[in-house]
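Up next is chain A:
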Amino acid sequence: MARVGVFIGQYHSDSRIVFDALASYAANLRAVEKVRLLGLRPKVDVKALADEIRRERLDRIVLAGDSPGYFKPAFTRAFELAGGDPSEVRLASFREHGAGLADATERAKAILACAVHGVPYPLVAVPRPTTVHPATLVIGGGVAGIQASLEIADAGKKVYLVERSGTIGGHMAMFDKTFPTLDCAACILTPKMVAVHDHEMIELLTNSEVTRVTGSPGAFKVQVLRRARRVDEASCVACNACTEICPISVWSEFDANLTHRKAIYIPFPQAVPSAYLVDPAACTWVQSGGTKCGACAKKCPKGCINLDEQDRSVEIEVGNIVLATGYEMLDAHRVEQYGYGKYPNVLTSIEFERMTNASGPTGGKIVTKTKELNRRLKVEEWVANPQGPPPRSVAIIHCVGSRDPKYNAYCSRVCCMYSLKFAHLVREKLPDAACYEFYIDMRAFGKGYEEFMERIKAEGAHVVRGRTAQVVEVDGQLVVKGEDIVQDRLVQHPADLVILAVGVVPAQGTVELAKALGVPRDADGFFSELNYNGDPTYTERGGIYVAGMCQAPKDIPDTVAQASAVGAGVLRSISTGHGMGNLDSLTLSEIEERAARSQAAER
Partner candidate 1 sequence: MAARKLQIALYWGAACGGCDVAVLDTNEFILDVAAAADIRFWPIAVDGKYHDLEAMADSELDLALFNGAIRNSENEHVAKLLRQKSKLLVAFGSCAHMGGIPGLANLVTKDEILATAYLSNASIEPGNQTIPQARTAVDGMPLEIPSFYRRVYRLCDVVDVDYFVPGCPPAPDQVKAVLLAVVKGELPPLGSVVGASERALCDDCQRTKSEKMVRHFHRPFEILQDPSRCLLEQGILCMGSATRSGCGVRCPNSNQGCRGCYGPLPGVADHGASFLSALASIVDSKDPKEIDQILAGLPDFISFAYRFGLPASTLQRSYR
Partner candidate 2 sequence: MSFEPKIVGFLCNWCSYTGADLAGTSRIQYPPNLRVVRVMCSARIEPTFVLRALAGGADGVLICGCHPGDCHYSEGNYKAMRRFPLLKRLLKDHGVDNDRVRLEWVSASEGQRFADIVTDMTERVRALGPLRIKSDLQTDLVER
């Protein structure tokens, strides 16, 4: 039997673990000879430690704590000095294995016990299998949700795809080109959207939201609120008659508020399902309680508009749930120094995406906004008009709201590349316009990204290292102020159009959904995966998976890979008939026992 020394340290100060209790628990474990609490970010005296190890004749050391890896090199060194086998320095990483949750101390004990026995915790802590309902719920109809749905449905398994808006497609449907290959987003996405719609195993619930989830892994009961579309999805032929007659026009969300849509509308021509819907907040009939207007219902040649349709709730039973709720852009108003909302020609990245999109409000022309009279509301509005003057210079500011603890401490992962793509589009469409990129670190990490960056530079975009400090207006001219670090000087570039590469944040409703499902979220607000390296698509809660941006920012290929990966867990559980139960269903003693049994596992 090994003589084990347990050293418990802390790297983060916000642990929920009761360390004293943990220490006494460790002391009572059979092989443990020595337990020592090291405190927060300990300074390790290697020589003294080596002496201590030698004295205690320890032949295995367990470093326990939240992120104990930070102390490992010192301990490995000490153990080596003391004549031990450095591979017998084991880690019991609490935080990394989910001991940041409610039952932190119990979880920590289990992790510690496994390390003492020299077995990886994930090998031992396998929840008891549950029986699995063969249907799957996918929440979110962006590219991740679409991919996951197709992956599962193509195997002949039932999928409910719940999407909050009136169409699937998510953000990707709004994009023009995708980096670094510059292929058209619609060309690659719309066939998948149509495939989802036509798939006999996929039940598409658009305009719907998950309101309540009960049951247990393998047998969830899900309450879905089906908001009234007010247009019969099956019979609508998207003839546009209703939209033509509708008198109400409001900003179009799909076009990032650059243009208007009607109260009865289709989000975009290639929307799936290809059917119109009524925006109840804008519709005169709905708002007036059925007393005014109603023109569209009269006009519809097929009579498929029912303005009095009510929301309803349906309950579905599923065995697995895939979270693919995606993201939204950080509110650029918050980053005050860039004047978003104050200057009409400061655009967010998504607005620019729509503007450059060939099917967008300007037909793909890059223009500066012009003031136009909204005849109905009798107010002047700044709109992107295809006839508007093209900008002579465009500034693209990276890291807007990213890498800054005031907004998002994390890197949003996609902005560098999409900004470069913007530069390309600007240079391509307006060869005479100057284009500036202001960046901190150019994160061109993916396949073909670095080459893409070089290409954009060669195309004549000015790539300036230095975050822009502010956007100001000088004599009616927008000026971007920053430091050009490589050239070692301050710069003030006049820009007719400023594009903010706004970072991403978890989608609205993530908090509620996390609560309803019992899935933990990380410090940044995204859903937490079960295990950073080993299980990036699983969650603590068995039968619930994460894919795409809702887990962390990521680009399309990584999103798609994750979404497909989710399919593996789902299909495996359905085909074998048993899925993964909740991790907290395991008792400490059970884990201890399992750990003891598999002690000799490592070969």
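How were these candidates chosen? In short, all candidates are chains of the complex that A comes from, given by their letters.
Assume contacts are C-beta pairs under 8 Å (C-beta built on N, C-alpha and C of every residue); 3 or more make two chains touch, one makes a residue touch a chain; residues count from 1.
The model shown is predicted, which means the values in this text are computed figures rather than measured ones.
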item: Touching candidate - 1 or 2 - for chain A as found in this complex; value: 2
item: Candidate 2-touching residues of chain A, taken from the complex the two chains share; value: 176, 181-188, 190-191, 238, 240, 269-270, 357-359, 363-364
